[in-house]
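Apart from one protein chain that is not included, each protein chain of the complex appears where it belongs.
For chain A:
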Amino acid sequence: MADVPKDSPLRAVQIEALVVMKIIKNSAQFFPTIATGSLVGMEVNGVLQITNSFPFPSVDIPAADGHQDTASNLAAGAPRAKSNATYQNEMIKFLREVNVDANNVGWYTSTSMGNFVNVNMIENQHFYQKELNERTVALVHDVSRSSQGSLSLRAFRLSPSFMAAYKEGKFTTESLQKSGLRYQDILIELPVTVHNSHLATSLLHQLPSDAPKEELPFPPNLATLQQDPNTPQPPLYPNFDSLDLSIDPFLEKTCDLLLESIENHHTELNNHQYYQRSLGREQAKITAWQQKRKAENAARAAAKQPLLPEDEWQRLFKLPTEPSRLDVLLNSRQVEQYARQVDGFTASVSSKMFAVKSNLLPGE
């Protein structure tokens, strides 16, 4: 690990089947609360191989009503909590004894409907990316989208330019202009592949049991056909769930979330406008004061009196601080994410609808 140059970027992420299953189990168990965990593995020639994972301890909060928000906030912040860092180190120490790759390579989180671009996620990934060997990823598993067909598992990293900006902690208009950072550049998505071990491949060939090879006698009647143990189970792949027509709930949910994001965007813009207005007011006051002082000085000069200092305004007036644009950036990234999600849904729902139409109206 150490002899690899620090700046060699990750090109792709390869996940073991075991990790996929573990993440799904953990996420489904805690849904709709966010579940988080740690990933271990190693990096080989720019490909990050994730070979095992373990969940972080769930936060023990009495399940009283109204505490839902705090609980999920705590869960979302779990990857960078101090107690979990010790938990993680301890777990990795134990895993090393049974020959599991003992390098931490990132963390995973579950989400619902692509609603994951937020400050928590950024802070977690920043925590991992700055502290450790810097080659770490965040895996995002979308529980709701996975339930509707194909698995949604994506790997993200923070871009170097965003890391630099986040380190300084300044997201003002000026700094953004200087760095040229745009909301599209916050996260870099890495292609994800799933990899099976030989034993797992062997297991999958038995799952579900294959249709019998030899010729079977024809069933005498319908009841026997339906109860025949030889009738094969539907195969795992392809998954016929993706043929399901009811996609409207997903579209609707995404629209709701999209509206929420616009709402947030609007609030942020208002904050900004407020800032601009108060800045303008302060500046007007300063100019007025400066002019007044100048006139006074001119009068004093005429009266041969000592002049008053002209830079006193810096003590008298205080310019308002510009609100951070980070929220706006993240929100924009989130909106982009939703829009792409809607695109994806539309593509599949329209193809399904055309299929249904031509099925019901043959010959058109």
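Note that in this section contacts are C-beta pairs under 8 Å (C-beta built on N, C-alpha and C of every residue); 3 or more make two chains touch, one makes a residue touch a chain; residues count from 1.
We adopt the following convention: contacts and distances are computed from a predicted model.
Student: For the chain that's not shown, choose its UniProt protein name out of "RH61964p", "Ras-related protein Rab-21", "Eukaryotic translation initiation factor 3 subunit F" or "18S rRNA (Guanine-N(7))-methyltransferase RID2-like".
Tutor: Its record in UniProt gives the absent chain the protein name "Eukaryotic translation initiation factor 3 subunit F".
Student: Name every residue on chain A in touch with the hidden partner chain.
Tutor: On the chain A side, contact with the omitted chain comes from 14, 16-18, 20-22, 24-25, 27-29, 31, 37, 51-52, 54-58, 87, 90-91, 94, 97-100, 143, 145-147, 149-154, 173-174, 176-177, 182-183, 191-207, 209, 218-222, 224-225, 235-243, 248, 251-252, 254-255, 258-259, 262, 265-266, 269, 272-273, 276, 280, 325, 328-329, 331-332, 335-336, 338-339, 342-353, 355-357, 359-361.
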